[in-house]
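Missing here: one protein chain of the complex. Every other protein chain is in place.
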Amino acid sequence: MKKFVLVLLSLFLLLVFLYGAIRQEKSEKAEVPISEQTQECVDCHQQYTPGIVEDWLDSEHAAETPELALQKTGLEREVSSDSVPENLLKVAVGCYECHSLNPTLHKDNFEHFDYKINVVVSPNDCSTCHALEADEYARSKKAQALGNLQKNPVYHTLVETITKVKKVEDAKIIPLESSHFTKAETCYACHGTRVEVKGQKTLSTDLGEIEVPILSGWPNQGVGRVNPDGSKGACTACHPRHSFSIEIARKPYTCSQCHLEPDLPAWNVYRESKHGNIMQSKPNDVNWESIPWKVGKDFKTPTCATCHNSLLANSEGELIVSRSHDFGARLWVRIFGLIYSHPQPKKGDTSLVKNKDGLPLPTTFTGELASEFLIDDQEQKSRQSKMMKVCQSCHSSSWVAGHFAKFESTLAETDRMVLAATKLLLKAWEKGLADNTNPFDEAIEQMWIRQWLIYANSVRYGSAMVGPDYAAFKNGWWNLTENLQKMKDLIELKTEKQ
Amino acid sequence: MKKFVLVLLSLFLLLVFLYGAIRQEKSEKAEVPISEQTQECVDCHQQYTPGIVEDWLDSEHAAETPELALQKTGLEREVSSDSVPENLLKVAVGCYECHSLNPTLHKDNFEHFDYKINVVVSPNDCSTCHALEADEYARSKKAQALGNLQKNPVYHTLVETITKVKKVEDAKIIPLESSHFTKAETCYACHGTRVEVKGQKTLSTDLGEIEVPILSGWPNQGVGRVNPDGSKGACTACHPRHSFSIEIARKPYTCSQCHLEPDLPAWNVYRESKHGNIMQSKPNDVNWESIPWKVGKDFKTPTCATCHNSLLANSEGELIVSRSHDFGARLWVRIFGLIYSHPQPKKGDTSLVKNKDGLPLPTTFTGELASEFLIDDQEQKSRQSKMMKVCQSCHSSSWVAGHFAKFESTLAETDRMVLAATKLLLKAWEKGLADNTNPFDEAIEQMWIRQWLIYANSVRYGSAMVGPDYAAFKNGWWNLTENLQKMKDLIELKTEKQ
Partner (left out) sequence: MKKFVLVLLSLFLLLVFLYGAIRQEKSEKAEVPISEQTQECVDCHQQYTPGIVEDWLDSEHAAETPELALQKTGLEREVSSDSVPENLLKVAVGCYECHSLNPTLHKDNFEHFDYKINVVVSPNDCSTCHALEADEYARSKKAQALGNLQKNPVYHTLVETITKVKKVEDAKIIPLESSHFTKAETCYACHGTRVEVKGQKTLSTDLGEIEVPILSGWPNQGVGRVNPDGSKGACTACHPRHSFSIEIARKPYTCSQCHLEPDLPAWNVYRESKHGNIMQSKPNDVNWESIPWKVGKDFKTPTCATCHNSLLANSEGELIVSRSHDFGARLWVRIFGLIYSHPQPKKGDTSLVKNKDGLPLPTTFTGELASEFLIDDQEQKSRQSKMMKVCQSCHSSSWVAGHFAKFESTLAETDRMVLAATKLLLKAWEKGLADNTNPFDEAIEQMWIRQWLIYANSVRYGSAMVGPDYAAFKNGWWNLTENLQKMKDLIELKTEKQ
């Protein structure tokens, strides 16, 4: 009987232990050494900025050393660099490991409690471990997103026309200056700001006075941010804050920060599509962190990342398409019309494009392509075949063929609807009803902008990702047609007046 | 002591087993035999289209044979047919079981690796097991959604006016053709296309050349799709892809694919309502698959399906309202104004309706009802009482009475706001400021369309499901009022010009 009690007691202890183990399973992580420097950051910042410290503590960067990550091979590999500097190998990827890299390049480096710290961590810093992703990204349009707006006189004029403060005097509208603040929270919020060090300032804190750099264009996580080390981009645009989560990057909410209606309703169309329906209905049935991402096994419906850049495999783990951080890698046509749809530009830096009229645009005013700056047929086919491979992992080839035939037709038709509006604008200019010095500032010009920037784009996104509302009444064909009529009416009313 | 070790060892093995059992519980399913034919489909398609195969493998169709499903009785019954053909009884409802039904009816049937396969599975095929649902659906407006647009000359003109490509010549807008592609991705994306076999084509695949049918109007999952077997509808509109999930159909994201702003903002209103708030806040506290769906026990707040068609029971499992796949079964009034709100039409095929002016519309231009084609008072009361029963399962009768009194008032008021706009349009026509040959193509006509199609509808949906923004500033009373003023202004400006 004594033995029996003993056994029962042992049993109880075991059960308690097991019960605890089951419950802790999820929060349990292998203990990973934290560097002395990072430990010091954590000790202090856990009190002052607990949000980011806890975010990092829950991240994969805190849970695995580069040395371990380098042991993964094949499609499971997450660290693309062949090797990682010795001093980073055996500790968690912590505060100090990232915020102390390449200090001589970083104009934002400053002394902080005896450490030399960069305020901003840049794609160049991330490339220490993720070299391939940084390379792909650097070649993409995203990395050039600020210059592509600023260095292109046409787009630059559009930005300035919209964001300038105006005053009214005697019923006349007088455009004044556009502030860097307003541009930073409108266009450049997504395109990225130029982050520059403007001096130093002293802050009084509980730990005494501390000196910190004054940065202009900060905070910002735009995709084309120009960093204080000269590199371009912000990995945190999609892998936010200190979790660097692949789950968040794979979810459509991330892309929805910038790709949304009225001008580029990718998120909105996805949300209303069947793809989006299933994702929103069953978000918990997806394995959001699996690498590679197995179609069917890990997820039943795609998100933005699935089709546009994720590494996909079939149920057996065999490659379907490779990962790319050049987000145009599976795109052949650019449906964001400027002012017409056109093949993707050859280079990320689109300010180099010149059309036949000498303007830095991918087409002429009437739609002729600036072909030498755009990818050729072969490259278009190659990219399209990558996208089709993704589609065909869930859809039959006749389904996919039917979808793309419809899409091709829509590109042509929306371009014609833009041409129709352009012809009305040309007529208004010809009649002197508007002045083409600035093509973006008068009422009829604003209507013309709506035709290509909002309505034609909406229809194309609606077609590409099957969100019929955006092709119909929500900035779609209804609006393409209505807007054309309004332009005609305004011309007639102004003609009479004239 | 030896015994003790032995006991501990046994114990450990048991614990390991138990631990595994707990973890696997959710993924565990009864083994269900798969037919030889379906196994062959799976073996090949798991490599070529893994997404749909895995989707099906996780579905209830893969987890239960019709024979077992037929044993459920009362409110728990899911298979409404009295019997199911012998050959389908004892195997999972797999690829071959559905894609091989009624081959002689299916013009899309083709030979595929020695099997005769239908590309499209139709409601008629689904009726093999789900006869009642297919019957109800066939009688609903949804099943007739394509014909209701195409066969009605008024609506057909509206579709054509919106979707025609236009060209501009000398400041005149010239409507050209509307492509079947554009109609298929705008109006017919939700209303359904006609899917027809246009021939055969040969595809080169890893397994050699295969012949597949060429289908027009494909892919499409519109509710009124006309299938190659002549049946109407697409069950996949709401039970998408190969999971046929009741959870997805019960979630509002499904309905949101088509029922959304600006013209019928049911989803948007729901999302901002308290119902929608609670659903979005606590989606994981709902038993999404329980049949019947028990108010309070299974869910605390309704979705679209709850109020409009689900089988509901109280905490004890007693019937509150029956399931219906005629989605008008609990609707007495049609708040989607054409151009005024009106009692629901008697038949799903609304192209048969004729108003007093001989037009195929449920009211005249000034609002007189085409009563003989619309349900009578008794039927209205009967349907309303079903809806009220749903409301009353969470709300007191004084609450419900207050809500519906408000709603009735709003129907009348929005109809008057439509009448006001109609009178302005009549004046414009009378004055020759617009031409009524096509009532949908000129600027003042487009403003009039906005009044009934967008703004009056928004207010009514906002009232019906308590989303105040859609009754106020978001296409609501603000816009009803503003639009009327704009119509008046345009008439004045054009009158002067005249």
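A few comments on the model shown:
Per-chain residue numbering starts at 1, and chain names A and B are given in the order in which the chains are listed.
Simple rule for what comes next: a residue touches a chain if its C-beta (ideal position, glycine included) is under 8 Å from a C-beta of that chain, and two chains touch if they have at least 3 such contacts.
The shown structure was predicted, so the numbers you read here are calculated from the model rather than taken from an experiment.
Touching the chain that is not shown, out of B:Ser35, B:Asn309 or B:Thr410: B:Thr410 (per the contact rule at the top).
Touching the missing chain, out of A:Trp218, A:Phe327, A:Phe365 or A:Tyr461, is residue A:Trp218. Screening B:Glu64, B:Glu272, B:Asp326 or B:Asp441 against the full complex identifies B:Glu272 as the residue touching the chain left out.
Touching the chain that is not shown, out of A:Glu76, A:Glu111, A:Glu185 or A:Glu408: A:Glu185 (per the contact rule at the top).
The residue from B:Thr73, B:Thr104, B:Asn284 or B:Gln378 that touches the chain not shown here is B:Asn284.
One of A:Val32, A:Ile162, A:Leu352 or A:Leu369 touches the chain omitted from the figure, and that residue is A:Ile162. Taking the whole complex into account, chain B touches the unshown chain at residues 3, 6-7, 10-11, 14-15, 18, 22, 271-274, 276-278, 280-282, 284-285, 294-297, 300-301, 314-316, 392-399, 402-403, 405-406, 409-410, 413, 416-417, 419-421, 423-424, 427, 462-463, 466, 468-469, 471-474, 476-478, 481-482, 484-486, 488-489, 491-493, 496. Touching residues on chain A toward the chain that is not drawn are 3-4, 7-8, 11-12, 15, 19, 22, 46-55, 58, 119, 161-173, 179, 181-182, 184-187, 189-190, 203, 212-215, 218-219, 221, 240-241, 243, 245, 247-248, 251, 253-254, 256-258, 260-263, 284, 441-443, 446, 453-454, 490, 493-494, 497.
We adopt the following convention: only the chains that are shown with their structure count from here on.
Computed from the mean C-alpha positions, the centre of chain A lies at a distance of 32 Å from the centre of chain B.
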